[in-house]
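Here's the structure, in structure tokens; my notes come after.
Let's turn to chain A:
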Amino acid sequence: MAETAPTVLDVRDLKTVFRTRSGEVHAVNSVSFDLKAGELLGVVGESGSGKSVTMMSLLGLLPMPPAEIRSGEVLLDGVDLLKADARTLRAVRGGKVGFVFQDPMTSLNPTFSVGFQLREPLRKHMGMSKKAANDRAVELLELVGIPDARERLKDYPHQFSGGMRQRVMIAIALACDPKVLIADEPTTALDVTIQAQILELMADLQSRLGMAVIWITHDLGVIAGIADRVLVMYGGQIVEQAPVRELFANPRHPYTAALLKTVPKVSGEREARLTIIEGQPPMLTAHPTACPFRDRCAHAFDRCERENPARYTVGDGHDAACFKAESGDVMPEAAHA
Partner candidate 1 sequence: MKLRTALLGAIAAVATAPMVHAEAHEGERGRDGEVRILYWQAPSILNPFLSGGTKDVEASSMILEPLARYNPSGELVPWLVDEIPTVANGGVSEDLTQITWKITPGITWSDGTPFTSEDVRFTWEYCTHPEGGCAQGAKFERVASVETPDEQTVVVTYEGPTPNPYLPFVGAESPILQAAQFAECLGAAASTCTEQNYNPIGTGPFVVTDFRPNDVIQMEANENYREEGKPAFQSVTFKGGGDAAAAGRAVMETGEFDYAWNLQLAPEVIAQMEQGGQGVPVAGFGTLVERIMLNHTNPDPNLGPDERSVVGPHPFLQDPAVYNAMSMAIDRPLLVEIGYGPAGRVTCNWVPAPEIYASTSMTCDTQDLEGAKAMLEEAGYVDTDGDGVRETPDGVPMNLLYQTSTNAVRQDFQALIKEWWEEIGFSVELRNIDSSVFFGGDAGSPDTFQKFYADVQMYANNFPGTDPQAYLGNGLCGNIPSPATQWQGENITRFCSEEYDALWAELAQTADIEERGRIARELNDMAVQGGMMIPLVDRGRISAHSNSLGGVDLNTWDSELWNVADWYRTE
Partner candidate 2 sequence: MLDAAPAKKPLVEVRGLKMHFPITAGLFRRQVGAVKAVDGVSFDIHEGETLGVVGESGCGKSTCGRAVLRLYDITEGTIRIDGRDIGQVPQASLRQMRPTMQMVFQDPQASLNPRMTVQSIIQEPLDEHTKMSKAEKREKVFQLMDAVGLNRRFAGRYPHAFSGGQRQRIGIARALALNPKFIVCDEPIAALDVSIQAQVVNLLEDLQKEFGLTYLFISHDLSMVRHIATRVAVMYLGKIVELSPREALYAEPLHPYTEALLSAVPEPDPVLHDTAERIILTGDVPSPANPPKGCNFCTRCPRVMDICRDIDPDYREVRPGRYVACHLYNETQDQTAGTTAAPVEEQEHPTRRVK
């Protein structure tokens, strides 16, 4: 992982709120992170932790209303996407930034052929002729390892297996040589053997194409295998950020530590009893004024009730939002309001 690589995406103080009938849900709270060229940034967290919403917020893919981006900056190549007009945003989506979503069955339009769905971004962003787009589509399918690519262009999504469908999704995301690929739980819906295939494919593609990848998952195993750097999210906030080995070897946030312990393994020592995190994730109904993990935290003390901890630097590229880590310096731009 080259520390000197330039930053392609810089997110600062992003706040996203959903307005529902029963009040506001503060889904993303003051999230700040950056993405360096060519790295694979893993984002891990349970459902409701805000990891998907954060990524959807970046390119305005949340339905607004009910979603509303309260504040923040998303700088892609120096352009603030939150202030960009619709046309600019559309040029970025599918162009500079590609997306892969969780369920390849529902994420592909069932009534259009795979070829049509592949050609769409090519013709829009690259202005290709139908013929050129077709050739490129074949190339892309071959790139993601789909045999008989040319024949399969006229097939519909349901005629592909789950793994093949996700390959098609990846081909679409890669169509216009994106600088950034955002993959939102891309292997969650797949079987382990297929997941292994896709993980291998992604590693291969990244090394060949060199784009930066944000990989959202709840599976620590996947993160361990693929990520260079990891963001841990909880309750709409980033609670820990670290290089992958550092995170697994030396988790500094109690949540990260507990999460690592709850996961059983297929090898090594078998635990007599699974470690659990008692309680439920927090309801994000108000702007947080306390640590979101305090109710489930074994180390919580009275300050955690009163104040939401900032992200304190605890090592090289490693920070954690916990008062236990306070000895370090506060991340410059990540002080929770």
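Everything below uses one rule, namely that a residue touches a chain if its C-beta (ideal position, glycine included) is under 8 Å from a C-beta of that chain, and two chains touch if they have at least 3 such contacts; residues count from 1.
These made the cut because all candidates are chains of the complex that A comes from, given by their letters.
Predicted model, so just to flag it, every value in this text is computed and none were measured.
J.: Please find, within this complex, the candidate from 1 or 2 that touches chain A.
T.: Selected candidate: 2.
J.: Under the definition above, what is the set of chain A residues touching candidate 2 in their complex?
T.: 46-47, 161-164, 191-197, 199-200, 218-225, 244-245, 248-249, 258-260, 262-268, 270-271, 273-278, 280-281
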